[in-house]
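Heads up, one of the protein chains got dropped from this complex, but the rest are sitting where they should.
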Amino acid sequence: MSGFDKRVSSYEEALQGLEDGMTLLAGGFGLCGIPENLITEIKRKGTRDLTVVSNNCGVDGFGLGLLLEDRQIRKMIASYVGENALFEKQLLNGDLEVELTPQGNLAERLRAGGAGIPAFFTATGYGTPVAEGKEVRDFNGRPHILEPAITGDFAIVKGWKADTYGNVIYRHTARNFNPLAAMAAKVTVVEVEEIVEPGMLDPDAIHTPGIYVNRLICGTFEKRIEQRTVRS
Amino acid sequence: MSGFDKRVSSYEEALQGLEDGMTLLAGGFGLCGIPENLITEIKRKGTRDLTVVSNNCGVDGFGLGLLLEDRQIRKMIASYVGENALFEKQLLNGDLEVELTPQGNLAERLRAGGAGIPAFFTATGYGTPVAEGKEVRDFNGRPHILEPAITGDFAIVKGWKADTYGNVIYRHTARNFNPLAAMAAKVTVVEVEEIVEPGMLDPDAIHTPGIYVNRLICGTFEKRIEQRTVRS
Amino acid sequence: MALTREQMAQRIAQELEDGFYVNLGIGIPTLVANYVPDDIEVMLQSENGLLGMGQFPTEDEIDADMINAGKQTVTALKGASIMDSADSFAMIRGGHIDLTVLGAFEVDVNGNIASWMIPGKLVKGMGGAMDLVAGAENIIVTMTHASKSGESKLLQECTLPLTGAGCIRRILTDLAYLEIENGAFVLKERAPGVSVDEIVAKTAGELVVPDHVPEMNIPA
Partner (left out) sequence: MALTREQMAQRIAQELEDGFYVNLGIGIPTLVANYVPDDIEVMLQSENGLLGMGQFPTEDEIDADMINAGKQTVTALKGASIMDSADSFAMIRGGHIDLTVLGAFEVDVNGNIASWMIPGKLVKGMGGAMDLVAGAENIIVTMTHASKSGESKLLQECTLPLTGAGCIRRILTDLAYLEIENGAFVLKERAPGVSVDEIVAKTAGELVVPDHVPEMNIPA
């Protein structure tokens, strides 16, 4: 099935068509499960004025933090940012715009974007700054706000294993936002640690079906740890 | 973790508390992945005036069709019914009420019920009898209707394997509505083909986490086939 | 001559492209799978939760836990994935299916489709049809051009309760391939040997007939 072989041969090819001003959805939570090499390629490529949708924005010098160095990000939609000094500086300078959205709303908005649901009601954020300008409606005696879906031009996703058709399995908590970003973009690019032949993965255990994946590439990963905690 | 051992010792115990007039969510698509023995127990128990939410209503003498025999179902919320003569007769007699809902809306309404989303917009059903009385709103230049979540008092679910904590894995297309029904009820009862110790199932491959499961029982299943098609 | 069911499936198969994810409805649409060109591959989605549907099983392969949306026993291809009904319809409603082929009772010039309910007859339900027409980027409706009693199924306005509003653009009948543009059917191709006059006579809704209407290319 050549038409379903999603493999590309280089990171350059993987991100072909990503242009200035586009909306980029990125998987990962903190530094866990981030598409390290795709981020590096965007830095190399120099794409600018990006709107980036990601739970966090990496740290100084790693992850999405790399894209701050040359001011490639114009706007960040995230639930928690500012693990790095450069982010703070650009925010205070007005070089960077931030839209804070609760973590659960962010996840659900991405899923909605992928699932063809343009908006949904949620109790999360009612009565808070997040609710400003949003419709409020009571359900079951509780006020809820209407949240819109999020979609993107490109998604950059980090998987563990994939088959050549782009069926992806994530490993442990590196799953996080990755399957949701994968659903919600026009072009979804996935980098994984291992690519296997179709039939090698259990069809009952696929996290992201290949239908959501446009391009697939195998990479090696640093997997930096943010909070190294051990028990004695 | 005794508090997390969800096993019960009998089908009678599994359905304790199911009362006349309650809303019952049932997994299964056609006769595939239906909670056979839980249905049989409801028939034995004689619970009446049930509102049943299920994609289909079984066939004469099997599956949910069994509950029609003694008129235990007052209302059916389904996407496709009438695979059996008794259903048709009760419907025409006015003994049975039916609310038809598109299959995708049914699935999404159950998920929403489980996920704390009271309502969502969808294009499905706009301009059709399904849209009657529902709010219409344009998103991205297309009209959408507002669909409410579905929740239930009890869910009856058929899994393949579970650990004693109620982490469930489904097999093949017997998954269908089962994980969704499991999310959306106050009391979720799961019957499976095999129960294993915690740690025997891959945490990355759980379909229904134990948090959604209140009671767990191991049964044997006929697994009747509706359309036996073979290639020569 | 009007196309046979197999010929209709053959014509629709020409719309397939390598790498397409396709959902085929019950009836003529199912036959399309038999005419996938040799040089391309498509993957079939079954809305009960199977992406990568294979052939019917052998007697030995039959598995009650592996069925398609028609409740028939099937197999899964290597590289298939299985998902719950919400995730399956997320694919459909989110517009990720490349081509959906389904039958209908009526279609009208505004792209409305009626395919699930005939008042007075028992209503059995819409199943996934309303989701499929609302969600698929690219839908082909296939049906006979007229009923057995000769009444057109291509109408100015659907008379039956709708399955979806304003969502149909392409129609293949046993007589013609048509597209809907600006509130009219546009005749794009004729079945081999079928005259424009016959198509005009059997089309109740507004029909635009270009100067030249080519015959379909149906292999013998």
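Chains here go by letter, A, B and C, matching the order in which they are written, and residues are numbered from 1 within each.
Convention: contacts are C-beta pairs under 8 Å (C-beta built on N, C-alpha and C of every residue); 3 or more make two chains touch, one makes a residue touch a chain.
Quick caveat, the model's predicted, so the values are computed rather than measured.
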| task | Specify the shown partners of the omitted chain in the complete complex. | result | A, B
| field | subunit B residues touching the omitted chain (full complex) | value | 1-4, 111, 113-117, 163-165, 167, 183, 197-199, 203-204, 206, 209-212
| said: Which parts of subunit A face the unshown chain closely enough to count as touching? | reply: 29-33, 55, 78-82, 88, 91-92, 98, 100, 102-108, 110-111, 122-130, 143, 160, 170-180, 207, 223-231
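Methods note: only the chains that are shown with their structure count from here on.
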| remark: Greatest centre-to-centre gap (Cα means) from subunit C is with chain A
| Whole-Å separation of chain centres (CA-atom averages), subunit A against subunit C | 35
| query | So, what's the distance in Å between the C-alpha centres of subunit C and subunit B? | reply | 29
| message | Report the inter-centroid distance (CA atoms only) between subunit A and subunit B in whole Å. | response | 33
| field | Touching two or more other chains - residue numbers and ranges from subunit A | value | 115-117, 203-204
| message | Which positions in subunit C are in touch with at least two other chains? | response | 76, 82-83, 86, 89, 92-93, 135
